[in-house]
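Structure record follows, encoded as structure tokens.
For this view, one protein chain was removed and the others were kept in their places.
Every chain is named by a letter (A and B) in the order it is written, and numbering of its residues begins at 1.
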Amino acid sequence: MAALHDLLMGFSVALAPGNLLYAFLGSSLGTLIGVLPGIGPAAGTALLIPLTARLDPTGAIIMLTAIFYGTQYGGTITSILLNVPGEAASAITCIDGHKMALKGRAGAALSIAAIGSFIGGLFATIALVFLAGPLTKVALEFGPVEFFALMVLGISLMMGLAGKSMVKALMMGILGLLLAMVGMDPVRGAPRFTFGRMELMDGLNFVPVIMGLFGLSDILENAEESLDSTKSAKVGSLIPSREEVKDSVGPIARGSLMGTILGLIPGMTGSMASFLSYSMEKKISKHPERFGEGAVEGVAGPETANNAHANGALIPLFTLGIPASPTVAVLMGAFLMNGLIPGPFLFKENPQLVWGVIASFFIGNVILLILNLPLIGVWVKMLKIPYSILFAVILAFMVIGAYGVENSVFDVFIMLLFGVLGYVFKKFDFPMAPMILTLILGPTMERSLRRSLEMSQGDFSILFASPIAAGLLTASLIVLITSALRVFPGTRKKVPSGSGSDRRK
Amino acid sequence: MGILSIRKCAAILMAVYLVEVAASVGAQTFPAKNKAITMIVGFSAGGSSDAGARILAGGMEKVLGTKVEVLNKPGASGQLAYTMVAQAKPDGYTISLASLPGIMVSIMDPDRKAAYKKDDFQPIALQVVDAGVIAVKADSPYRTIKDLLDDAKARPKKITMSTTGLQTGDHFSILQLQQLTGTQFAIVHFDGAGTAMTALLGKKINAYVGNVGDVLSQLKSGDIRVLGVMDTEESPFLPGVKTFEAQGINLLGGSWRGYIAPAGTPKEIVDKLSAAIKTALETEEVKRAMDKLGLQIRYMDTEDYTKLWDSYEMMVKELIPLSKQ
Partner (left out) sequence: MRRTSLAAGIVFFVFSLTVIAASWSLEYYSFIGPGPGFFPFWLSLVLGLLSVVWIVQILRSTPKSWKGTGEERLFPRGTALFRLLIIVGALCFMIIFMEPLGFQLSMFAFMIFLLIVLGQVKILTTLIIAASSSFGLFKVFTMLLDVQLPHAAIPFLAGIGL
């Protein structure tokens, strides 16, 4: 196999001491950036580009890509430990991950997340090496029509996220869709629900919203009891139990596949991948009521998916020269600055560099696993800080994080607003997962629909003309029907919603 | 009127004179050694607009001898940044990147509710031209722009053309093209070059409209054919691609990026900044860096740049209602 031969050559490049060091540095920095709330992978990678300016192209790219997929490892940490999403794609991990931490299973959660992330990253990289060609063809098949159908499928999975009350879940789902429509209308340019504020022209910024919904609402809830406790959370064993490992196998496998495929498709974000993984896991689980109370599947699936997505998003960059997400676009800028144009011809022009970089993906993921597993003990010690101090520090980081997304105080206000809203929602037992799902998928769904109609100049039949789209839409129908049957009398199960958080003892 | 009032007048005149002296002294010593110049960039860090600005900032630092710090204020296609610079002190220490036609659209489109007008800005100089292009897939039946236009005339509103966003330069270029050639396309708006290019390669749309920088990779790999470039001269990055002018269509477009200061900035300071930009653009370092990124340097001094603004004002005014159909 030619690919295997090239890959081995790549390893010889990647294992050179210099490049190994860069991979290590990049991974560490990436993890750190992921941990810091609000500084997302795109901004982090961009800001560190100048650091790599003095390096040779291969080293520079190795380091930057390591930073890129490294952030996916770091984002998990604060999500699980503090219920504050380190970055958008890790938000969904807060739901079950933090619950696990509250039950003393923080170490296990972090371990499973690290292992799943590793497997996901590895899977996507293997796909890059051996299946780049066919996978790229699949990615190209996804135009606006297929996107729309996929979004519909994703949103129909929301039904599965409902807890006790389908009514409340639907209300939250619709609220999410409405919030997704804030901003400049994608077809007409008319501002919608912007209250005349320019900062809302691009819509609500996702990061401040979820920081508020998860992190701030949690602190507010805890504030009901006093905050001066010098006690800290209990920390159980750091190693996952056999049962937890067993339960994680399926989600990790599915997450790897799903993340890689979604990463391939330009326009699909990491948060979509992790959220869809969560929704899917809950839907096919035999015990969906465990989700929201600390189900390890709710950590294993999404974390694997978001790492698979990050590594999968690199495939179109190499095979088509197209950045699949804004973060990869920054990476592409780094290529350009080093005088390289990414694309398929690079394989012939500069095989040393390309295969060296690809080999370093393997190495980078290994480094990250080795880095992160022992560090879990260190991170978990964070939980031992008395809450009387921790809460204030968390608030400080959230302010910085919310501000830092776009250098805007308005985003801090958004975080505050959604913090209060999140607190209120929890009180009335409104599940937040459906709202977040529609908030993530909503904009793309509406845009894809209207783009499809622009293509057909108003003709709706275009939506069914594509076999992929037709298939996805049919699947959505099936999901909706089976979810409806589960909920209505006859097969009703008592299912708790997945949004609340326990009091800190 | 009496002696008192004359004294008052004298005092006022004296004060005015002193302020003028102070201002010109300020201008002569601009920029002060320890005072940093803030360059506001209304686009996210890492994008091509930001990259070009940072390269220039680095070059200007060396020429002016003081720090030039880039401040990213992304959002609303640059509107947040433009608002900030319009309201800044006109002392030369705050300037901003300005992208045409984007900034002009935000000024002239009432729906954008901009907190500034054209007169709130003082154009300094033009830095870079990212010319517009029209591309089709390599195996497409359209070999020249004429083929594309002929088919469009035969089948109005059936040929799909992508833009990288509503009311972007690409969008306006398509509107202009339609006007110039009497054709009608089905315009499909995407979010940025990535998704639009994917749609082209996936044969979901017939033609791609964007900037030179977007198509470098695909042109090199032979996946696409560029039908023309919307500039007065051929692009060094697109060998063999003719301008639309050369093909009989007077279409000029793309992203023209320069720098602005708040209105009221003293002329001496504006001139100094403009000269600094010119010198920076002539250094080897800056030239090489911009070349690597596929950014085409084009310098225009204050006067020419201001004239460019005026011409854009007219063009945008005409096309805005069309862009909303």
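Couple of notes before you dig in:
Throughout what follows, contacts are C-beta pairs under 8 Å (C-beta built on N, C-alpha and C of every residue); 3 or more make two chains touch, one makes a residue touch a chain.
A quick note: this is a predicted structure, and the numbers were derived from the prediction, not measured.
In the complete assembly, the contact with the undisplayed chain comes from A:V393, out of A:L8, A:I239 or A:V393. Touching the chain that is not shown, out of A:I80, A:L276 or A:V412: A:V412 (per the contact rule at the top).
Taking the complete complex into account, residues 33, 36, 39, 43-44, 47, 167-168, 170-171, 174-175, 177-178, 181, 185, 187-188, 190, 192-193, 219-220, 223-228, 388-389, 391-393, 395-396, 399-400, 403-404, 407, 409, 412-413, 416, 419-420, 423-424, 427-428, 446, 449-450, 453-454, 457-458, 460 of chain A touch the chain not shown.
To be clear about the criterion, only the chains that are shown with their structure count from here on.
With centres taken as mean Cα positions, chain B sits 34 Å from chain A. Touching chain A in their complex are the following residues of chain B: 44-48, 50-51, 71-77, 79-80, 83, 109, 111-113, 115, 157-158, 160, 166-167, 186-192, 194-195, 197-199, 201-205, 216-218, 220-223, 289, 292-294, 323-324. The touching residues of chain A, when paired with chain B in their complex, are 42-43, 45-47, 49, 139-145, 184, 186-191, 196, 198-199, 201-202, 266-267, 316, 320-326, 329-330, 333, 336-339, 341-345, 406-408, 447, 451, 454-457.
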